[in-house]
Structure formats: C-alpha cells, structure tokens
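Below is a structure I'd like to ask you about.
For subunit A:
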Amino acid sequence: MSDLALAQAEVIIGGEPLLGPITLDLALNGITATLGPNGAGKSLFLALCHGTISPTNGTVQWSGEPADQNRATRGYMLQTPVVLRRTVQANIDFALQSHGVARADRAVKVATALERARLTDRANAPAATLSGGELRRMNLARALVTDPNVLLLDEPFAGLDPAASAAMEAIITDVAKTTPILMAHHDLVQTRRMATRVLFFTNGQLRENALAKDFFSNAKSDDAVQFLQGQLL
Partner candidate 1 sequence: MKFLSLLAALMFATTAAADTSITLASTTSTQNSGLYEFLLPKFTAETGITVHVVAVGTGQAIKIAQNGDADALLVHHRASEDAFVANGYGIERRDVMYNDYVIIGPKSDPADVGTSKTTTQALNTIHAAQSLFISRGDDSGTHKKERELWTAAEIATNGTWYREIGAGMGAALNMAAATDAYLMSDRGTWLSFGNTQNLTILFQGESQLRNPYGLILVNPEIHPHADTASARRLADWITSPTGQQAIAEFRVENKQLFCPNAQPEQDSKAFCPSDSAQN
Partner candidate 2 sequence: MEIFTTAIGLILSGDKDLMTIIALSLRVSLSATLIAALFAIPAGAALAILQFPGRRMLLVISSAFMALPPVVVGLAIYLLLSRSGPLGTLGLLFTPTAMIVAQTVLIFPIILSLTHQAVQPLNREYISLFNALDTPRFLRIRTIIWDARFAVSVAILAGFGRALAEVGAVIIVGGNINGLTRVMTTTIALETSKGNLQLALALGLVLLVIAFSVNLLTHTIARMGEKYQTVRA
C-alpha cells in the first residue's frame, strides 16, 4: 500500500487553481520530502495524497485504490496537533478506536507508540499540559500507533527548538527504517540529511521529482536552483 499514483490530479477551490495538475507514480521508500516555499502547496499535496481533500479533477490512488477509501492504512500527522481533552495515552488510543481495534489489543500498541515517541513518562498527563515539542511527538505517536503502511508528516518540525528538533529527527529517522514516509518540510539542511527523495513544489506545481542527492547537487528547474540558493520565490 505504498504505491502512490496521481493522474492529472488538481485542486481548484472557489475557482482558484491551488494545486496541480500533477501526474506522479511513486513507490515510496525511506523518507520522501516535499520541499518548497510557503504557499507552494506542500501541505495541500499531503492532504490530497491522504484523501482528506478530494481532487477537483483527476485521481489519487494508493496501490490502485482511491485515496479517501484507504485512509486507515496510512498514518497522518497534522501540522497543527489536535489535542483531545484527555490524557496523552487516551489521545493516542483514540486512533486505534477510530480504526475499530479491539480493546484488548490497544494497550500494548499504545505503549509501543509512546516509547517510539519518547513520551512514556507523560502517558497519564493531560495532553493539554504538554509542551509544543511533546505535542508534536504525541501527534506522531498517534499516527504511528495504527501500524500504518505509509506515514504522512505535515511539517513535523515547525516551531520546534533545536533540542526538540533533534529528538524529532531521531525518532523519524528510526521510524523510516520500517515505514516509508512522505514528509512536508521547509528546512534544506535537515532535509538533505534525512531525505531519500525530494518532491519540489512552487505555486502549486510539482517542479521536480528526484532522488535527494540528485536534487541537492544538480537541480534542474530554475525555481529549484533559486530556492537552493536561498532566494525568495
């Protein structure tokens, strides 16, 4: 369930074309990062891939099935963490409840996810008391706990201080060993370190689809070149 296929997929809202048309065929492996300036459509692309936004035209499919029908096979980490008014543990457990996992099986999975996200000691704290970084990790744990085939991470590092950022990077890198990740990110240095593949967007269009090392050493499009040089786009 990690074969992503977009066929002329585009998103038009209120008459305004926001994304695409995009045609893409990708067997996700390791960490695929979507890069681009703000407003390029990285997050929108992620939502489109996950199926929470339907394409106005074209199709989005995972291993042949439309994206909005197999959301359960993927983990999606929202850009702004949603905090349920409960403990951290209950927040993570909620994902399992949503997928109809039997109560007996849930405790173990939650404990595992907490550990991977390094949140075990905060398990019983009200989620509302977590710091920004901890909330992100809880968000990640919630995406992980359902044993997804693919993980979609929307700006997992946004607003994190260096320590929290380093922790997040370690966790994500670890997870990527077993689960392919599609990640929206804005930091060039970190992406260079972490990503296997890069999808580069500007103005709602996919400009480049390349292996990370190729992208960073030999970007083809003008936009990409300027972006890599740190120019505003």
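The candidates came about this way: all candidates are chains of the complex that A comes from, given by their letters.
Please note the rule applied: a residue touches a chain if its C-beta (ideal position, glycine included) is under 8 Å from a C-beta of that chain, and two chains touch if they have at least 3 such contacts; residues count from 1.
Every value quoted in this text rests on a predicted model; they were computed, and no experiment measured them.
Student: Would you mind pointing out which option among 1 or 2 touches subunit A in this complex?
Tutor: 2
Student: Candidate 2 touches which residues of subunit A in the complex?
Tutor: 50, 52, 71-72, 76, 78, 80-86, 94-95, 97-100, 126-132, 135
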